[in-house]
Each structure stands twice: as structure tokens, then as C-alpha cells.
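Every protein chain except one is present and positioned as in the full complex.
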Amino acid sequence: MNRMALRNVVNTQTVALVGVLLLNWVLFPGFFRIEWQDGRLFGSLIDVLNRGAPVAILAIGMTPVIATKGVDLSVGAVMAMAGAVAASLVVAGYPAWIAVSGALALGLACGIWNGILVALLDIQPIIATLVLMVAGRGIAQLVTEGSIVTFSDPTLVFIGTGSFLGFPMPVVIAFALMVLVTLAVRKTAIGLFIEAVGVNRSAATLAGIRSRLLLIVVYSISGLCAATAGIIVAGDIRGADANNAGLWLELDAILAAVIGGASLLGGRFSIPMSVVGALIIQAMNTGILVSGFPPEFNLVVKAGMITLILMIQSPLAGHILGWFGRGKRGAA
Amino acid sequence: MRASGAAMSIGKLGRSAVGESAFRMEARGVSKVFGAHRALDHVDFGLLPGEVHALLGENGAGKSTLIKILTGAYQPDGGEILVDGAPVVLNSPLHAQTFGIGTVYQEVNLLPNRSVAENLFLGHQPTRFGLVDRRRMERESRGLLARYGLDIDPGSELGLHSVAVQQIVAIARAVQLSGKVLILDEPTASLDRDEVRRLFEVIANLKREGLAIVFITHFLDQVFALADRVTILRNGKLVDTCRLDALTRTELVRKMLGKDISFSGSTSLKTERPTTEVLLNFENFGRRRSVRPFNLTVHKGEVIGVAGLLGSGRTEMARIMFGIDPADEGRATMKGAPVGLRSATEAIALGFGFCPEDRKADGILGELSVRENIVIALQGKLGWFRALNRDEQLDLAGQFGEAMDIRAASLDMPVKLLSGGNQQKVILARWLATDPAFLILDEPTRGIDVGAHAEIVRTINRLRDDGMALLVISSEIDEVVAYSSRVVVMRDREMVAELRGEDINPGVIVQAIATHGETAHHEAAT
Partner (left out) sequence: MNRSLRPLLATVVIFAIAYAAAVMQFPALFSTRVLGNFLTDNAFLGIAAVGMTVVIISGGIDLSVGAVIGFTGVLVAVLVTWLGVHPLLAFAIAFVVAAAFGAAMGLVIHYLEVPAFIVTLAGMFLARGGASVITQDSVPIDHPFYKMITSLYFRLPGGGRLTFLGLTMIAVFIIGAILVHRTRFGSYVYALGGNTTSASLMGVPVARTTILIYMLSSVLACLAGIVFSLYTSAGYPLAAVGVELDAIGAVVIGGTLLTGGYGFVFGTFVGVMLLGLVQTYIIFDGTLSSWWTKIVIGFLLFLFIVLQRLVFAASAQGDKAPGRA
């Protein structure tokens, strides 16, 4: 039964994705054309994957957070900070691996900080993560001293723009992270515990789950994912732009998770579905661009999408559907 | 019937009291059904002006359902509500207010973040030129509070006052806005003795002014101290409505617990097992403001029954043992070695298990599957990284689900879709899967159907015979008698008796629960 339910979910999100892609194809007949050049794949489809990678990575971290009935508003700012740290370190002459480790360590620290505020101080997640959302961008600018720090370190640039087995590196990293985190939560008991805490924290604690530690771990994963996305974006533009890196992406990540079937009230989650959600968002983005609308039109579409999903998820819709269901059963 | 007889016996109402119209408010044959559960079954309830009418019953007896119908929060599925003899439909508590019916809840439903005056007047504040006239509001508040013997600054924040003062403010608001009927839903649950006395003075005054007052409490002392009449509910049915001066405490407890049988002969049927191997020892174990220190030795292969009314400290005792609210006094040893019991995780690691009283809030993980609900505690014990795979989970869930005879269409269906009895079995199965040495069950048979009930009692007996130690909290005295080798009795947050052998019979237990002992004090804080 669960497998069937899972298959249903797969259908909803993937059908939506295929639908959006087909729409793009109608608007732009060359959409599905993929070419092989200089040892890598090119084409609009690859472009969707590549550009969707940062949000997909954020969504991988955001999804477990949302499943615990939380939210992490700081991921965009953490991206900016991580990019700034990585860029500054390579510019200062450190090797790339130190720059990357430094950026990841910063992301981990931010995640632990958020986790402590939420789990130990019992501050509402929105409020707790708001602190870093506000301060983080300032800290990023502090690191970059207000300018866009450009670099040409081959490793960092490769992370942002290189390719592996023909696929762009961001896609490879996003895919690897998706597999890694999915296995990490599903092959251990962590996924079950996350859902248990999200559904009923009191009952989960009484059943012996260390919910505070779990929350800190979950926010840490989100911080790490945000830092990874930050490194990718910095590598892509060969520089750290503290003002614009990751701006509003926290919202895209939340949206991706919600499209992927996670409820803001906590509970069930699927990381691959959230990644599909991120791809749907990016495919729409691309579609709007190729059809000649201004890119900001995207925001309007996203607003419509959020509203639609919220309506479907809302208790009121449940009541109305329940009414219909009851009516049918009564008639039968 | 009963009610009109009682009406006549209220002397000061005189001749006019005879007949239905004497009731300020009346419920006639009201029923309420939730799904398959009949929460109220043709209950009659009549409330006279100038009386304090206690409403008694254990959890699940239908008290709160009746109250919600009287205040308009629920609509009855059958029967009718009359105010001053005229049938009414109460759509909401707010609507009920317009009929003169005001309610004060245990958890004061006021705004702790606002001033006392604003809490008294919210929605009806006096205004001048469209602006709230704060000076007048506070002046009127002062007058109003004085009538209740409160000399507090009306401009002060309500949340900074004691619960007792908040209760009185809530009463003042309710009386001021409604004025005919006052429903007090466990107003004394978190008050100390002096505060209770103060509240009682207020209630007595209101009674003299002719208000009809419904009073719900778990403290029998308070019922006898305050109420004129009492209505007792049990399992959604009316047991009796009668005057209190015609009733002894023991009779009252007997009615509440449904023990109309003769008290002499029915001793425990089973012989006490020779259990000598000590599993746990709690020495002077207690927690401030929760349960007074108690001593208890638990042997392998025995069931210790815990009897006591709601609010007697029985659940608190379980929570301390399980480490949810860690003890701050005394020590516990397991097989002679001291143990900490600082958290549930710690207790579970030692082989404890705990089925909480409130299944929905603390027990089930509603959205998750039956399978996941069964394996969760074992998985918690195994830790994060030794995950049970799906097949192992299905095996376990199947095995323990079958042992508990859980009726679910599939082990993968959400547990919230199961009936209450099956949910309870799921939680039992969850703990059995951890192979516990000591299992605490808080009201395991409450609110579930007869079949599941029998199944759970059978399981308790089987587990005891297999050598497990169990502590079972229950208000079903017959049950406690049937499976316990010892019974501890809780009263006023204190262990007041430990009964064994011949003493384990309903008569002695009811007596111990009801006895107005000299040792009973309310100052659990000191």
C-alpha cells in the first residue's frame, strides 16, 4: 500500500514536471535537443538541470527541516556567507580544499547555531532562523569587504562550471547529495525519527527518540547543503557576490519541498520528490525566459503556485473534500 | 423524576419549585455520538437557581461533553436544552452567553498578556469619542473586583497574578456578561488550599445572589464543602442526581466507580505469587509540586495496581518513574544498582516502557503507519544507525500486531485511522517489541471497546506470568483487583496505602480512596 502511495506521489510531481517541460517544448521547439560538445552535454534540458541544481541542493537540506515542523529561512544568507568565505580564502592564497572545507565548516556552524536556538532555547524556527537571515548577508559582506571578490582558482571554477561524465558539476553534486542524504536518512532510522518528531514531538520523545539532538542534526544538514550551494554559485560566476548570491532562494527551497509533498505541519517527506520540485520551479523559470516574458514574471507564477498548493494542503480543503467524500458514500 | 424530587427538597424555593419550570437550565435526554463512540447517552440534567451543582465522573464519563453541550460548544445529537423552561439552540459559547450562560475553564480562557480591566471588559470597553475610556474602565473594574474581594490594580497584567486571581477575574467577567448560569470547569485543579478557600467564598456569594452554578472537580472534599446537589456520570450515562447531605463519601465513590456490589466477600481470585526477586526499588522517590516522596519495591512477575481518582498524583507518579519529569528527591535502584532515570531515553535503555494516558497527544504518531508506530520504540532503543529494514519492521509489526490481535486492514495504513482500542494495542505492541522488564500502563483500558478491553486485560495477565513487572494505573477497580498482586492507593498527590493479600478487594480500595485522612494536605509545594 505504501509503495502504491509512493507511486502515486511520483506521478503527481513527475507528471507536473513533464507537463512543464512539454509546455517549454511547445514554446521553444528546440527544447529537447541535446548536443555533445567538447566532452560535455549541451541543451536546454541540461540547462534546466544545471540552473536548478543550487535550489535542488537547498531543498535537499530544507526538506528534513520542514518534516520536523520547522523551516530554515537562513539558507540564502548562508549561501552568500559560504561563497564569500571560499572566495576570500582562495584569493588569500589558500588551496581550494581548505577554501571548500572552510565554507562547509561555516555552513555546519550556522546549522548548529540554528539548531541550538530551535531545539535548546525552544525558539520558533521562523524566528530563530530569521536572525541569521538578517545578519548573514551582512557577515558575508564583511568577509568580502563589500565588493565582489573574483577569483580564478581552477578547482572552485570547476565546481561551478566544470563537467563530469558529460554532466555539469552542479548537477553531479546535486545528484550525489540527493543520493547521499536520501540514503543517510532512509538507510538509517533518522528518516523515521524525523517524521516521528514532525508528527508528534511529545509522543516521539516518550518513545525514546532524542528529539533535541535530532533537530540540531537536521538544521546542520540544512546548513551544510546551503554552504555547498553557495560554493557552486560562487564557482559559477567566479566570484562571491554577497548582495545577490542566494537572494530569495530560501523561498524557492521551501517551495520545492512543498511541491515535493512535504507539509509545513511536519511529517512525511521525500528528498527526491523535493528535487523534482526544484526542477519544476527551474523549468518554469526557463519556460518564462524562452517565451520572452521578463524573468520577474516568474515571481507571479510562483505566487500563484504557492497559493494553489496551500489551498490544496489547507484543512479547509480537507473539510470540503471530506464533505464530498461523505456525500458520495452516503449516496452509494 | 429524580430531578423534580431534588427540586422539591431545596427548601427555599418553596411551592413554585415543583415542576419543570423551576430549573434555570435543563438538559433533557441529551446524547452525543463521536464516530462509534457514544459519549453521552440520554442524560438528564437540571440546574436550579441558587444552587451549586457538582458534576462528577472519571475521565471519559461524559462530563466534558455535557459541559460543552451546555455551553454551546457542541450540538447534541439527541435531546434538548431548556433555559428558564424554554427550549433553546446554543450555537456557540458566545451565543450561550446571550442566554445568560457563562463558563470558566480550568485553563483560564482569558488573555494573560492584557490588563485585568481589559480582560473584564474586552469587547464591551466603555468608549469616549470612539476611544477606549481607560480611566472609566479601570474605575468600574475596581468596583467589580471589590465585590469579589479582590484588591488588585486593574491596570496590571493578568498573567502576573496567581491562577486563583485569574479564576476569580474569569468568574467576574462571566457573571457580568451572563448572569444566570455559571459553569466552573475544574476551577480548583491548580490552586492551593488558601486559594481554594478564597474561590469558595466567591462561589458561595454568587450562590446567595441566586446564580445557578455547575461545579466540576475531582476533589471530593470540595464537592462536600461546596455543592448542594451532585450529578454523577459514568461511561456516558447518568448514574444519579441527588442531594449531597443524603450521601456519604464512600457511597459517592462507589457510584462514581460503578461499584454497587456488596463490599464484603469479593477478594482477589488469584493467589499471590511467591515473587521474591526484586527488580526495582524506589526509595523516598518524589518531585516537588508533583508527587510527595514514596517508597515502592517492584518484583519480577508481578502487577502493581495503582488506584486513585483523577488528579490524585497517579499519572505524575508514572511520569517520575519513566524519567519524563525526573525525580528531584530520593533514589531508584534496579537489581540493586542505582539508576538515574533522568529522561525517557534513559528509562527505555533500562528496559522500561510507558503507555501514556492521553493516547492522541502523547502516544500515537497519527500520520505514520501501524508498522512504524510499532517499531518506533525498539528503533529508538537501537539508535540512529542500526536501522531495522522494511522486512524486519514488517516481521516485528506482524508478530506483535498478531500477539495483540490488532485489527488493521494493513500494517501500512496510518494509525490514526484505527479505532481507539486498536490504537491502544498498537502502543502496547510498541513496548512489547522492546522486550521490557518493567511496563507502566496509564489507564490502558479507557475509552476502548469491550473486545479490546478484554484483550488488554488478558495481555497484562500473560505478561505477568511471563515474568514481566507491570505497574497499571486504572480507575476500573474490578480490573485492578483481578490482576494486581499489590495495590497502591494515591490521594492528594501522595501514596496513602499499599494493599496486599486479603486487602485487595473493591471495598477496601474504595474506602482508601475516599477516606478523608488526616494526612491529606494540599501543600505539595512544601
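By written order: A and B. Residues from 1 in each chain.
Just so it is clear, a residue touches a chain if its C-beta (ideal position, glycine included) is under 8 Å from a C-beta of that chain, and two chains touch if they have at least 3 such contacts.
A quick note: this is a predicted structure, and the numbers were derived from the prediction, not measured.
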item	value
Sole residue of B:G143, B:G159 or B:P338 that reaches the chain not shown, by the stated touch rule	B:G159
Identified contact with the non-displayed chain, of A:V18, A:A92 or A:L310	A:L310
Residue of A:T68, A:S88 or A:N298 in touch with the missing chain, whole complex considered	A:N298
Absent-chain interface as seen on chain B, which is shown	93-94, 97, 109-114, 118, 122-123, 125, 127, 130-132, 134, 156-157, 159-160, 162-163, 173, 192, 194, 289, 525
Residues in chain A touching the chain absent from view	71, 121, 123-124, 126-128, 130-142, 145-146, 242, 247, 251, 254, 264, 293-304, 306-307, 310-311, 313-317
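Everything that follows uses one rule, which is that only the chains that are shown with their structure count from here on.
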item	value
Interface residues, chain B side, partner chain A - complex	322, 324, 344-345, 348-349, 354, 356, 361-369, 372, 376-377, 379-388, 410, 412-413, 430
Residue ranges of chain A touching chain B (in the complex, touch as defined)	1-2, 187-190, 192-193, 195-196, 199-200, 202-210, 267-268
